[in-house]
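Missing here: one protein chain of the complex. Every other protein chain is in place.
Chain IDs A, B and C follow the sequence of writing; residue 1 opens each chain.
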Amino acid sequence: MVPAGDPTQQTVDKLAKLLERGDAIVDGGNSRWTDDKRRAKALRGSGIDYVDVGVSGGVWGLEVGYCMMVGGPAKTVKRLAPILDVLAPETAANSRAAIGPRGWLHFGPAGAGHYVKMVHNGIEYGLMQAYAEGFNLFDACEYQLENAKIAHLWGQGSVVRSWLCELAARAFEADGNDLEAIEGYTEDSGEGRWTIADATAHDVPTPVITASLYARLRSRGNGEFADRVLAALRNQFGGHAVKPAPGKEGSR
Amino acid sequence: MVPAGDPTQQTVDKLAKLLERGDAIVDGGNSRWTDDKRRAKALRGSGIDYVDVGVSGGVWGLEVGYCMMVGGPAKTVKRLAPILDVLAPETAANSRAAIGPRGWLHFGPAGAGHYVKMVHNGIEYGLMQAYAEGFNLFDACEYQLENAKIAHLWGQGSVVRSWLCELAARAFEADGNDLEAIEGYTEDSGEGRWTIADATAHDVPTPVITASLYARLRSRGNGEFADRVLAALRNQFGGHAVKPAPGKEGSR
Amino acid sequence: MVPAGDPTQQTVDKLAKLLERGDAIVDGGNSRWTDDKRRAKALRGSGIDYVDVGVSGGVWGLEVGYCMMVGGPAKTVKRLAPILDVLAPETAANSRAAIGPRGWLHFGPAGAGHYVKMVHNGIEYGLMQAYAEGFNLFDACEYQLENAKIAHLWGQGSVVRSWLCELAARAFEADGNDLEAIEGYTEDSGEGRWTIADATAHDVPTPVITASLYARLRSRGNGEFADRVLAALRNQFGGHAVKPAPGKEGSR
Partner (left out) sequence: MVPAGDPTQQTVDKLAKLLERGDAIVDGGNSRWTDDKRRAKALRGSGIDYVDVGVSGGVWGLEVGYCMMVGGPAKTVKRLAPILDVLAPETAANSRAAIGPRGWLHFGPAGAGHYVKMVHNGIEYGLMQAYAEGFNLFDACEYQLENAKIAHLWGQGSVVRSWLCELAARAFEADGNDLEAIEGYTEDSGEGRWTIADATAHDVPTPVITASLYARLRSRGNGEFADRVLAALRNQFGGHAVKPAPGKEGSR
């Protein structure tokens, strides 16, 4: 996870002291969009522009360029365009008419870039969990299946072909069909939680994105106390008979 | 869980050989309602009546009587009424007008009794998981709370007062505020799965009952392969950079 | 829903001006526990005590007393005890040893009362949705069932007997087996959302409580845009053939 929160804030504060009117701070991390709005407002007085850039592509970005989602003042983003053009990948032929030659877009005022990136990550959780559940079933089912081959095959024109599906093929090739060496422990960047929080604030139900976050919480051992409450409750009505408390016979 | 499936079938088969026309077989276990229908039909030829009785109350039933949900031929159920009246608890004052003096009801032809009991158990899963999640939060929150006292207090006129809430109070008293000695491993009777299967067959979404079943599956370590797929996928795009495969640069 | 938020804050502000050192403000509404903490701190300077009281029982409380969950300074709560004793119901025999003669408890410093009440409401959502899903299946299934009778029967010693189950019996008696006259539109008090937010902040998964909130959001027509995205997507790959975009043939 790209640094966010305190380290980012401290860096912004330090920079603010060093910069002059007309300079711009670009936050290319994973800040929460509400922090972007707060920072942009705080810097406005000193005439420093704040631009938030959500970046996606993972480590592969080093090789093939980053997809960038940008928020901030239009004129500042325009000034930074040459830099963004260099960092971004070349747009694929069938998207050029819609978004231009390079893979970045300006979505609106401060926070808009990280907001779109946040939802991108929420969706990412859902996509990953959907594949994970499917391969879990392959692992448990009556057929002897090779997960890497399935992931590779699905890349050949199937409806579920995707970058994550390609990565699944690589993962099973690298770690084996049973992923024996892998610990099923998955962190979550804050962005999934923020997506759910803002969706709830707008009354938008997100059952899949939420189930994906909860699966990650479970993968880290959380929710285990609830399991114990369940077991204890079950033991109470399923276990050995106990005398009803005095004065309660009638109500049972 | 009361015996169901094979043992029940074998018993029914044995009894069928010993019984005569006009006799009745009463299945007071947890049979799937579809098995009841099949058995009732199979016995019809030999003139043996089949009555399915779903029973709820847990071990407490021994002390205070069982709530019974009955399916089968009306005339046979009527014949068995005296027995059901003895086994059932006395109906509480405010329900007598609706269901009569004793706590059992005839819901329809073969299977109706176990069907109502099946859904009862599906609901039971949901209720238990709702309390479990709440107490999980008490265990994790910023306040030092005594779960047994909360469960007892909620019994005093709160909206969530219930038999299961009373059992929660007993459980925390018996097993301690942290349930240290309890293993968070919870079996599921088939009835939760059957409820979800029939609901799906009728296009009825059951998000809460289903989430409750899945929580039990997780409590037994299931779903762990999905966790590993997730971790392996995350490592692929978050980990060290790899060269794109030949001929794929453009598409990334 | 008992008033919370702005109206409460305004009342507290007004009272603060009228009260003197040593007086106490009792918030018996549904304030968010974090607001209680903020208010208690703000009033400390002027020597005014703040006590938060979560109340449960619904309209029935008028007849039979309220279950109360209390937070605030111990000495102030002790001073208010006589009032709480009058408002609270008499404790049932089998809970007296655990919580004393009257149905209220002091759970800790400012916010503790509303915190326990908040989780109570989160659980309440889950319980209600579990019953709702079960009765939905009865409405759709192959048997002709009378929901009021089932709810009454379950009150006779079944594991799912509860106050809400009694209310379900009353609801079906009042509104009919098909609830024709009822609009399936259900508001949510903020407390369900706050429960989920705090659970997530503590990494506690709450699949059932969350599914219950989302069911309410759906009942109000939310999530409908997602339905349209789904339909539009499905039409794209299931509908009429379209020419692949230039230069993309290879990648399919």
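Everything that follows uses one rule, which is that contacts are C-beta pairs under 8 Å (C-beta built on N, C-alpha and C of every residue); 3 or more make two chains touch, one makes a residue touch a chain.
Note that the structure is predicted; figures quoted are calculated from it, not measured.
Enquirer: Who touches the missing chain here, C:73, C:100 or C:223?
Expert: C:223
Enquirer: For the chain not shown, which residue from A:12, A:25 or A:88 touches it across the whole complex?
Expert: Of all options in A:12, A:25 or A:88, contact with the hidden chain holds for A:88.
Enquirer: Write down which of C:28, C:192 or C:207 is the residue touching the left-out chain.
Expert: C:207
Enquirer: Any idea which of A:50, A:104 or A:225 touches the chain not displayed?
Expert: Of all options in A:50, A:104 or A:225, contact with the hidden chain holds for A:104.
Enquirer: Write the list of subunit C residues that the hidden chain touches.
Expert: For subunit C, the residues touching the absent chain are 1, 57-60, 62-65, 89, 92, 128-129, 131-133, 135-136, 139-140, 163-164, 167-168, 170-172, 174-175, 179, 182-187, 207, 215-216, 218-219, 223-244, 249-252.
Enquirer: Spell out, residue by residue, where the missing chain touches subunit B.
Expert: Subunit B touches the chain not shown through residues 92-94, 157, 159, 193, 196-197, 200, 203-207, 210-211, 213-214, 217-218, 220, 222-223, 225-226, 237, 244-248, 252.
Enquirer: By the contact criterion defined above, which parts of subunit A meet the unshown chain? Give residue numbers in ascending order.
Expert: For subunit A, the residues touching the absent chain are 56-58, 60-61, 64-67, 69, 88-89, 91-92, 94-95, 98-99, 103-105, 107-109, 111-112, 115-116, 119-120, 122-127, 129-131, 133-134, 136-138, 140-141, 143-145, 148-150, 152-166, 169, 173, 195, 198-199, 202-209, 211-212, 214-215, 251.
By our rule, only the chains that are shown with their structure count from here on.
Enquirer: Where the centre means the average of the CA atoms, what chain is farthest from subunit A?
Expert: Between subunit A and every other chain, the largest centroid distance is to B.
Enquirer: Of all the chains shown, whose C-alpha centre falls nearest the centre of every protein C-alpha atom combined?
Expert: C
Enquirer: Averaging only over C-alpha atoms, locate the centres of subunit A and subunit C and give their separation in whole Å.
Expert: 29
Enquirer: Express in whole angstrom the distance between the two chain centres, defined as the mean CA positions of subunit A and subunit B.
Expert: 36
Enquirer: Using Cα averages as centroids, what's the distance between subunit B and subunit C in whole Å?
Expert: 24
Enquirer: Return the residues of subunit B touching two or more other chains; collapse runs of consecutive numbers into ranges.
Expert: 57-58, 60, 64-65, 89, 92, 129, 131, 133, 136, 140, 163-164, 207, 215, 251
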